[in-house]
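For this view, one protein chain was removed and the others were kept in their places.
So that you can tell them apart, the chains are marked A and B in the order they are listed, and the count of residues begins at 1 in each.
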Amino acid sequence: MQSGNLRTLLGGRKAIFYAVLVHLTLVALVAIGFRWQAKPAVVPAKVVQAQAVNDAETQKEIERRKKQERERQAADAKRLQEQTKIIEQKRKDEDKRKAAEADKKRKDDEARQAEVKKKKETEERRKSAESSLKEQLVHEEKERTEAKVKAEQAARAQSELARLEGLIRQKVERNWVRPAGWTKGMECVVRVRLAPTGEVINATVARSSGSAAFDRSVENAVYKASPLPMSEDKGLFEHFRELELRFRPEGQA
Amino acid sequence: MKTVLQPMKCILAVLFAGYAALASAILTIEITQGVDGGLPISIVPFGGAGKEPPPQDVAAVIEADLARSGRFTPLDKKDFVSRPTDDKQVVFKDWRIVKAEALVIGSVKPAAGGRYQVEFRLYDVYKEKQLAGYSYVVAADRLRAVAHQISDIIYEKLTGEPGVFSTRIAYVTREQTGKRFNYKLQIADSDGYQPVTVLSSVEPLMSPAWSPDGTRLAYVSFEQRRPVLYMQNVVTGTRRRIAEFNGINSAPAWSPDGTQLALTLSRDGNPEIYLMRLSDNALTRLTSHPAIDTEPSWSPDGKEIAFTSDRGGKPQIYRMRADGSNVERLTFEGEYNARASYSADGKMLTLVSGAQGRYHAALLHLQSSTLQMLTDTPLDESPSFAPNGRMILYATEHGGRGVLASVSADGRVRQLLKLQEGDVREPAWSPFNRTTPTN
Partner (left out) sequence: MDKKILFSLLGLAALALTACGGSEATKPAVEDKSVGAAGADTDAGVSGKSLDAKADLLAKRRVYFAFDSSAVDAENRAIVEAHAAYLAANKNIKVVLEGHTDERGTREYNLALGERRAQAVERMVKALGVSADRVKNVSYGEEKALAMDHTETAWALNRRVEIIY
């Protein structure tokens, strides 16, 4: 902004300088009588002749010449004015141009700055995004690890569940005396309620096989197998608190 | 990681609670295997002896009956924690320790007139519930009979099927004195005890067959120096000749309604199967084939007769309708199959099956046509079903002489019966008693 002012000042001084110069030139011109027109100069009649000649003509001539001079001067002055105008105009234009240029520059600068700012902002956003992504990744990683741990725990719990199932099955099978004459296709379902120790609180026939002896053998198997193998884990026990045992004999009858 | 445990448990608990809630189905465990054996039962020696022990050990008779059936495994008395003889003395926990599923206690006390009061109770150990309890007053010579009755009650309560311990068996014995032989037709308890001789002869006796009402025995006697068919009332002892035609008169088989006998006669030149109506001795010939046709056995519904024929070259089992029509062959395995007799439910035949000179008692399952060997001893004969179809009585060799043995129908449990004098053969299991024994 400051430089702009400076230019205006300088431009102003320049103008004065030029004006002065022009006037001096004009003065010089006037003094010297520089003919700048291409018109054939009116060759002044020899004054000698003139003198003797007619004063009226001469007077006329002189008037004419004075008028010319005046016109010329006026023209010059006009010209000077015009030139000054032009110069001023030029100067103005130049000023304008410069101002515009300055403006433009300013605007460019502003734009550039804005752009820079924008870039910076973008960068910052990116950076912050990146950092938040990083954060997120870290967070996700953490979650994944946690989930993995959970899954492992779940898998361990699942395998523990399966293991318990297997142990229960084996113990019940060891204690099941299958009555003679059982056939494939017979089925008896017993619903069992367990205490956390695995002890059988209650066992009732939910679906009879149709043979009282078979049903009884099944109930007895459950009671004889009590306490059933059980985990101390309360969560795991919940799974076994109420249990269904489906007796479906296989193997050689 | 230990610090993670606590939260881990919480997670687990939550997870499982969640899972359980989600699943809302009860965990089901499939049980397919078990032990194929007798029901574990504790029979406590009966109490109540007076100055002298009673002439029969009732608890021991019961234990032997139940074991012989193959359906029960009496537990070792050495492991008994207590020995109750009275209902008040029973502590069920003591029996859970030995994993008995059932408990039998009882007492035999002297009563007036030289008789005895016998009491027993049967319990379901895990349900802690009495299943049966009875009291009897009997003479000393009926103690075994009462024991068998108690065995029947226990058997029926725990298996749902009738017991056969109060039934009887008939058989032939041969004793040698010098060069002479003496044959006896005897009837004994289902365990071979307390034999009674119904006929004694110096000539062979064969093929005793019980009438469906259990009052008569038909049999073959050689007292006329040839095979002749007789029938005898086991209660009164009266007997008559049924068939004494030329040739062979043998292999009597009662129809299920007791009105006819199927038998083998060779009066027409070669052994064929006939029907004789007992009311008028009218004869109908059923087979007509130059081969040997013998050993008829009626199906329980009286519609069919299984028999032995060597029309195919070697003895095999065939079956025909009771009018002799529609003869079809039943056995295709083994070299020799003979003497078939039906089970009470009509689904099986027991027979003698031989291959490479070894003869076993066997079962033919009619629906599947599978032949199952019951024994592995090489000289077995005359298999006879118990009336509940769960045991088979047969003749075998043991210690150099003929003895009787029983085998459970699944082939698992085999037991020798009480040894009689001499050589024992030709067992026949009586039907269920129609009359209840009196005290």
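Operating definition for what follows: a residue touches a chain if its C-beta (ideal position, glycine included) is under 8 Å from a C-beta of that chain, and two chains touch if they have at least 3 such contacts.
Keep in mind the model is a prediction, meaning the values are calculated, not measured.
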Inquiry  = If I'm reading the header right, one chain is hidden. Which shown chains does it touch across the whole complex?
reply    = B
Remark   = Sole touch to the unshown chain from B:A251, B:M348 or B:V424: residue B:A251
Query = Out of B:R339, B:R390 or B:R414, which is the one that touches the chain we can't see?
reply = B:R339
Remark   = By the document's definition of touch, the residue of B:S42, B:T173 or B:T264 touching the omitted chain is B:T264
Message = Considering the complete complex, identify which of B:G192, B:G334, B:G354 or B:P387 is in touch with the unshown chain.
response = B:G354
Note = chain B residues touching the chain left out here are 204, 206-207, 220, 222, 225-227, 247-248, 250-251, 264, 266, 270-271, 292, 294-295, 308, 310, 314-315, 336, 338-339, 352, 354, 357, 359, 379, 381-382, 397, 425-426
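One rule holds in what follows: only the chains that are shown with their structure count from here on.
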Whole-Å separation of chain centres (CA-atom averages), chain A against chain B = 95
Chain B residues touching chain A - in the complex, by the definition given at the top = 4, 8-9, 11-13, 15-17, 20, 26-40, 70-71, 73, 96, 99, 101, 124-127, 158-160, 390, 408-410, 412
Note = Touching chain B in the complex, chain A uses residues 149-150, 153-154, 157, 165, 168-169, 172-181, 191, 211-213, 216-217, 219-221, 223-224, 233-236, 238-240, 242-253
